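Removed from the display is one protein chain of the complex; every other protein chain stays in position.
For reference, chains read A and B in written order, and residue numbers begin at 1 within each chain.
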Amino acid sequence: MASRRITRMTRFNITALVLGLAFLYLPIVILVIYSFNASRLVTVWGGWSLRWYYEFFNDRAMLDAAWMSLRVGAVSATIATLLGTLAAVALTRGERFKGRMLFSGMLYAPLVMPEVISGLSLLLLFVGLDAGRGFWTVTIAHTTLTMCFVTVVVQSRLGAIDRSLEEAAMDLGCNPLRAFLSVTLPLIIPSIAAGWMLAFTLSLDDVVIASFTTGPGSATLPIRIYSEVRLGVKPEINAICTMVIALIAVVITVASFASKLSSTQGENAVPL
Amino acid sequence: MSARQIFARPARYAAIAPYLWMVLFFLVPFGFVLKIALSQTAIAQPPYTPVFDLWEGREATKAALEQLSLDNFKLLISDNLYILSYLRSLVVALLSTAMLLMIGYPVAYGMARLPQRWQAIAMMLVIVPFWTSFLIRIYAWINILQHDGLLNTVLLKLHLISAPLVWLSTDTAMYIGIVYSYLPFMILPLFATLAKQDPALLEAAADLGASPRQAFWRVTFPLSLPGVGAGALLCFIPIVGEFVIPDLLAGSDAMMIGQTLWLEFFTNKDWPVASAVAVVLLVLLVAPLLLYERLQHRQLEAR
Partner (left out) sequence: MTEEQPNSETEPGKPEAPAVEPAKDAELAKDTPVQEAPAKVEPVAIAPVPRPEAERDMPLLRIEGVAKKFGNFRAVDHVTLDIRAGEFFALLGPSGCGKTTLLRMLAGFETPDEGRILLNGKDIAPVMPHERPVNMMFQNYALFPHLSVRDNIAFGLKRAGMARTDIKTRVAEMVALVKLEGMEKRKPDQLSGGQRQRVALARSLARRPQVLLLDEPLAALDKKLRESTQAELMELQRRLGMTFIVVTHDQEEAMTMADRIGVMDAGRLEQMASPRDLYETPASRWIAEFVGDINLFEGQVGTSEGGRLAIETRDGGTIYVAEPRNPLTKSVVSVAVRPEKVKLSRRVLAADGTSAKAFNWLEGVITDVSYLGGITTYKVKLDSGAVVRSSMANTTRLLDTYAASQRVVAWFTPDDCLVLEQ
């Protein structure tokens, strides 16, 4: 530590940090622990058990919903990553074009747009177009919602890349497209991967937009969890939530490992 | 033509696909919302009139256009239910943002004071809960706050209370849920601006006779205001339209506007009124959105 006195960690700083992090993690830890509780009652600890996990794997409706969510997540994250990356490239590398302001406005608005509005407006569109609601309408809605997150992640990486790398590639005989594919793309792959993961988890998380845009018989996992939760705490939900958390933890670990592996400059290794 | 342009000419074509997507699935839907907000409720499928059908010719379209009215908006003004919902949303968002700021700032400040190596880890730790499902995190709190939940159990064991308190379905629970869910959104922009600050500034302030407290209020805090603004808007706007948290954690006596919209849409099947609620909410939010856009612009320039 270069400067001792002023930038030193004070007791207040440490306390704030520890309390803040505890606040963030404690509820999740408790939830995970209780998912292994043999007892149906939350207050009573009935010993370790995988009972509620068995229940989930025998719950046909829940399994269908989970499968639906995974498919929606994977497809929408893939489309969102593709479009979001294109948008990031156009915004950081493209020439100014007409409607650029509108473009970036539309891209970023879903970041803060209340979900009820997004969901309602998309539903009204689908009804207006007389589109049958189900897998594809939810997927389209989630793509629209998550694209901007991908754009933000990829854009920040693109902005950090030295433009002279692309010039050097052109100087060494690449046409612009080739320069992008052989130099820029390998450098942004980690953030593209991070963007995909983020889009996937956001899709896996969404209740409101999915509720608006889904059709009968194609409920996603969050919709099912939500309707169960409204009726009160059920240990089975704890088990499902724990599995979702585990899935996301795996995704994050893979993502950060991949980005550490391939990002030689070490910048923006954090997935956001 | 410059090097940038050599690259930029083709690069801007990358915008075409996402542009079309956003126009079709983001911009156009608002047109539908506006149109339906001006329509009448009907017991039909879809549950509103008039239904436009461009294939029916100009006359029919014209006739349909004349049926549009501002009735739904008049309803919003005349019925206390809606005004109270909007007000409650604003109050909840404002209070929550203030609480987020008070909790998030010390945490972000503590993070920024960590040694470089630990900063990345702390940042990871803040981001990870944001990745875990939002719904799950709310559910986790239900576990804790319910009547025979962990909080009451602990409080009883410590003999701080003699009988279980009601936590769930109260505003307290809702505020806890909101603060908990949005905390990373507040911490991250704050941390970003605080970590960027040169520690030498504080040393300079101390050298010039400022006490640590003065140095904080005269140097650190003013310099972190862009982060405060970004964090506040990043939290405030979505909280105004929040639905899931108040629905699961708050009582049913007062509703936030997101809940009202949901109720009109799913329970009352009154699509036109729900749309009108959405239009007004959108207009209410456009102002802070523009402010946010400008703030972000300034931050980008400062980078």
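Assume contacts are C-beta pairs under 8 Å (C-beta built on N, C-alpha and C of every residue); 3 or more make two chains touch, one makes a residue touch a chain.
Quick caveat, the model's predicted, so the values are computed rather than measured.
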| item | value |
| --- | --- |
| Sole contact to the chain not displayed, among A:32, A:131 or A:170 | A:170 |
| Identified contact with the non-displayed chain, of A:107, A:124 or A:187 | A:187 |
| Residues of chain A (touch criterion as defined above) contacting the omitted chain | 162, 164-165, 167-175, 178-179, 182-183, 186-187, 262, 264-265 |
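As a working rule, only the chains that are shown with their structure count from here on.
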| item | value |
| --- | --- |
| Chain A - residues contacting chain B, complex | 1-3, 5-10, 12-14, 16-17, 19-21, 23-25, 27-28, 30-31, 34, 41-43, 82-84, 86-87, 89-91, 93-95, 97, 99-100, 103, 105-117, 120-122, 124-125, 127-128, 140-141, 143-144, 147, 151, 163, 166-167, 170, 176-177, 179-180, 197-198, 201, 204-205, 207-208, 211-212, 222, 225-226, 229-230, 232-233, 237-238, 241, 244-245, 248-249, 251-252, 256, 269-272 |
| Contact footprint of chain A on chain B as seen in their complex | 3-15, 17-19, 21-23, 25-30, 32-33, 36, 46, 52, 103-104, 106-107, 109-111, 113-115, 120, 122-144, 146, 148-150, 153, 180, 183-184, 187-188, 199-200, 202-203, 206, 212, 215, 233-234, 237-238, 240-244, 247-248, 258, 261-262, 265-266, 271, 274-275, 278, 281-282, 285, 289, 292-293 |
